[in-house]
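Here is the structure we will look at.
Only a portion of the chains appears, each positioned as in the full assembly.
In order of appearance the chains are A and B, and numbering begins at 1 in each one.
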Amino acid sequence: MEIINHTLNVKTKGSGDLIDITEQISGLLHKSKLTKGNVTIFNIGSTAAITTFEFEPGMIKDMQELYEKLVPSDRHYHHDDTWGDANGFSHLRAALQGPSLTIPFEKGALMLGTWQQVVLAEFDNRPRQRKIVVQLIGE
Amino acid sequence: MEIINHTLNVKTKGSGDLIDITEQISGLLHKSKLTKGNVTIFNIGSTAAITTFEFEPGMIKDMQELYEKLVPSDRHYHHDDTWGDANGFSHLRAALQGPSLTIPFEKGALMLGTWQQVVLAEFDNRPRQRKIVVQLIGE
């Protein structure tokens, strides 16, 4: 059994930017030569999250509207008073969605559905350079 | 340390069907003879999710009402235009709740609370044959 840590560097455009990182994760799995195990994807930081969905334009728009409905960006949050950077909504969305995901793999392939992609959800109100841990454990 | 992958096949009745899969997972753990480690439960696909709650009729009804409140099923979503299958709400609920869960075990038993069951939440608008990965890692 082996543990391999990688860090993906992903440039984002700020709030509402949803980025499909499935291929990058599959690429790292392929390079590792591991065949059975799991990969943990973890976003370092408090204003982005990781989830899975079918990555197509309609769904992307729906997700953006859902986040906006659950945690509106146009109101004032207590956190905004702490740093004066007006991204309280970003922190709340990230905490609700969660920073990590663990996906099993078998025969060297991620056990995802055909229409199920791994997505980095950027919530911050400005472009960011994200560091995403991709940790493979397996044999 | 060993890695054992299983796939549960679970028949569901469509949207709102919440299914207790704890016993099936415990059964696989028991069969594995592993005593210490964890199990990752992962739903393959974009319209169902995994969580834990106390599996009793009142709570089941409450969860159905919560999902309906957060992501109503009676409105039109952009995703519905993509495939014309009217299950945009199913995709959104699944992405919000998340596809996976990791549960530690010790002395051959899942470290769950007495009133804490592992639940497959079906969100799709039609009956489905689900494939749930149950991955045991341990010794």
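The definition used in the following text is that a contact is a pair of C-beta atoms (placed from the backbone, for glycine too) under 8 Å apart; a residue touches a chain by one contact, two chains touch by 3 or more.
The shown structure was predicted, so the numbers you read here are calculated from the model rather than taken from an experiment.
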| item | value |
| --- | --- |
| Total copies in the full complex, given that 2 are placed here | 3 |
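The definition used in the following text is that only the chains that are shown with their structure count from here on.
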| item | value |
| --- | --- |
| Whole-Å separation of chain centres (CA-atom averages), subunit A against subunit B | 20 |
| Residues of subunit B touching subunit A in the complex | 1, 3, 5, 40, 42, 44-46, 70-71, 77-82, 88, 91-92, 94-96, 98-100, 102, 133, 135, 137 |
| Subunit B contact footprint on subunit A (complex, rising order) | 1, 36-38, 51-54, 56-59, 61-63, 65-66, 70, 97-98, 101-104, 106, 111-113, 115-116, 119, 137-139 |
